[in-house]
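This structure is in structure tokens; I'll ask about it shortly.
Note that this complex is displayed minus one protein chain, with the remaining chains in position.
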Amino acid sequence: MSAPLLEVRGLRKFFEIRRGFRRRVVGSVRAVDDVSFTIQEGETLGLVGESGCGKTTTARCILRAMAPSSGEILFRAADGRVVDLAPLSRAELRPLRPQIQMIFQDPFGSLNPRMTIFDNVGEPLLINGMRSRRARLDRVAALLELTGLRTEYMHRFPHAFSGGQRQRIGIARALATEPRLVVADEPVSALDVSVRAQVLNLLLELRRRLGLTMLFVAHDLSVVKHICDRVAVMYVGQLVEQAPTAALFARPRHPYTAALIRAVPIPDPRAPSGDVALAGEVANPANPPSGCYFHPRCPFVLERCRAEAPALREVDGHVVRCHRAEELELTGA
Amino acid sequence: MAEPVATPPAAGERIAVAANWRLVWWRFRKHRLAVASALILVGFYLVVLCPDFFSTQDPEATAARLAFIPVQRVRWLDGWTPRPWVPGIIGKRNPTTLRMEWRLDEGRKVPVRVLVAGYPYRLLGVVPLRVHLLGAAPDAGASLHLLGTDRLGRDQWSRLAHATQTSMTIGLTAVTLSVVFGVLFGGISGYVGGVPDLIIQRVIELLQSLPTIPIWLALTAALPRDWSPLRVFFAITVILSLVGWTTLGREVRGRFLSLREEDYVLAAELAGASRTRIIGRHMVPNFLSHIIATSTLAIPAMIINETALSFLGLGIRPPAISWGVLLQEAQNIQTLALAPWLLVPGLVVIVSVLAFNLVGDGLRDAADPYGQ
Partner (left out) sequence: MDPVLSVRDLRVHFVLDEGLVRAVDGVSFDVAPGQVVGIVGESGCGKSVTMRAILQIVEPPGRVVGGRMLFRGEREAVDLATLDPRGAAMRAIRGAEIALIPQEPMAAFSPVHTVGDQVIEALRLHQRKWRPTGPTLSRAEARQMTAELFQDVGISMPGERVDAYAWQLSGGLRQRAMIAMALSCRPRLLIADEPTTAIDVTTQAQILNLLRDLQRRHGTAIVFITHDLGVIAQMAHHVVVMYLGRVMEQGPVDDIFHAPRHPYTQALLRSIPSLLAPAQSLLPTIAGSIPHPLGRPPGCAFHPRCPEAMPGLCDRQTPALRLIEGAQSASCFLYHRETVEP
């Protein structure tokens, strides 16, 4: 296998909790706690978990919208160099920015309402050196066509478009600079069912046509299963399992993954309803439990799980963080 | 109700390609009261541009003989023909009080004419002119005092026009200065954050905790007595905006903080946009309308402050005229009983402040055309 496009090693992001007049640090929220994974060129990796699991923070660190507390973000740039994005300054990041782009969740907040579609989509081009308006007009038109929008709407303002259309515009903007990596943060969760399918299809088609590499952050497992090659599951800031999509859904190795899969309501009244719901709620990342973070909710908990934090290890093609990964017979969907 | 899913096709292309200011205008237009108030303000600022044109007499011309002439109410009809006139006045000295007592003589009609020649002045300080909007017909041999005269026999109407110029200008300049300070410091505070934010916030708190009236008193009292009215005028403006910018500064900081979290700002950041570009293209345009609305709402406060200072004799000083200076004349009860028309400037203050508030409210509601 060739060198991966992105390799994240031991990524950590702690938010300090400050109290009192002198803003003393009294603790920290371990939003992302030792996360490592790789993305190959042309691959789509799904990053799933419930709210507060750190998936969005991980994505924002990779985009360097925030600075990680520690760890390495090794990115293979267009010129073949492997750059660690983690320690770079604003100025050093600038030439690399066009190569990593983002698709946002909220189609209503992600476009500047004071700028036309042409200005919104064309901005990354202008910033990255395409000075000629003529050239930009052509390129934006091509991008809108690519994302299934009519080019004559180019000079309209965002308020004239529906949620689905705005999401297409957002995708066009993300693709403007021909990025090598696209980070999609819940790109379809704010959309209506009938529009969601259109946008998912568009993403699949774009992948096929442009060979896009994507980090797909989502909480909806059915969407992740539909679009991703590999899936990484996070729980309270940590990666608990990572495996190829089919393997993960067919035979999850971590009890949390299995519970997550079974908790998804299946749109078929004849399907068994999720009677094996997980007890309790997601742990607080400011004060995680001892040992395995999942042990208070785990139906298979042992004494060892309470005391000793499991390490990530490879079991049967899955990377999993569980003491009992080999012995448990878990079922997915 | 659920969010709109797409543009109503009926509204179509017109709204689709409408820039923000256009949407703001369309929404503002629906606010009847605000539009009416805006028209009143336009009227006020026309007077500001050239108070002499609107005057009937030289506002400085004193005539002790003509003190305390009452309001000559304009009658619009002469019989049944629309020809405006005012009744003439007859003065008689009261033998016991030795005071002039004026009586309206309904029998003597002084015709009121539009665009008549009067005292010479310079339009905008350049063009020499003699024409005035209103005046008594030159052949009538009588003068016109639409709002009566004060204790020195100066024409109250003409003085009001000049006072309007001073007071409205002070309001506008003080707010403009406040906006400059507010956007500058609020912007630094909100965008840069950290230590500068901390310092600016503490300074704002300090300034806001000072009792304003005593501070103004002290500051204005410190102004040298021999300064020209123009210098005093600017000094007062600066003093007023020194405290005025803090509210705006907070507002701007809040906007910056919330806009910094917007996805489209992050998108620009990820595209590699420079800080200047992010502020200039993405942040400022998105709160400019709010700033305009807030500043419109700040103008009346400035006007009131100036009026209060001048009323106390600490702001604009005669011979310069402002609404506060005019009201100073109405300070004692005796004058008021004798010449209640001297209170008219107070009415003008109320009208202008109300108009500014209504326009500001309308702008604030219209400023966010994307909200519901």
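By written order: A and B. Residues from 1 in each chain.
Following the convention adopted for this analysis, a contact is a pair of C-beta atoms (placed from the backbone, for glycine too) under 8 Å apart; a residue touches a chain by one contact, two chains touch by 3 or more.
All values derive from a computational prediction rather than experimental measurement.
Colleague: One chain isn't shown here. Among A:Arg64, A:Arg114 or A:Arg196, which residue touches it?
Modeller: A:Arg196
Colleague: Which residue, A:Met130, A:Val223, A:Val240 or A:Cys292, contacts the hidden chain when the whole complex is considered?
Modeller: Considering all chains, including the one not shown, the answer is A:Val223.
Colleague: Just name the one of A:Asp79, A:Asp268, A:Glu303 or A:Glu329 that touches the chain not displayed here.
Modeller: Among A:Asp79, A:Asp268, A:Glu303 or A:Glu329, only A:Asp268 touches the chain that is not shown.
Colleague: Touching the absent chain: which residues on chain A qualify?
Modeller: Considering the whole complex, chain A reaches the absent chain at 50-51, 162-165, 192-198, 200-201, 204-205, 219, 221-223, 225-227, 245-246, 249, 259-271, 273-275, 277-279, 281-282, 333.
One rule holds in what follows: only the chains that are shown with their structure count from here on.
Colleague: On a C-alpha centroid basis, what's the spacing between chain A and chain B, in Å?
Modeller: Those two chain centres are 55 Å apart.
Colleague: Which residues of chain A touch chain B in their complex?
Modeller: Contacts found on chain A: 63, 65, 93-95, 97-98, 100-102, 104-106, 108-116, 120, 123-124, 127-128, 153, 155-157, 159-163, 165, 170, 173, 177.
Colleague: Which stretch or stretches of chain B touch chain A in the complex?
Modeller: The contact residues of chain B facing chain A are 3, 5-7, 15-20, 23, 262-264, 266-274, 277, 281-282, 285-286, 369-370.
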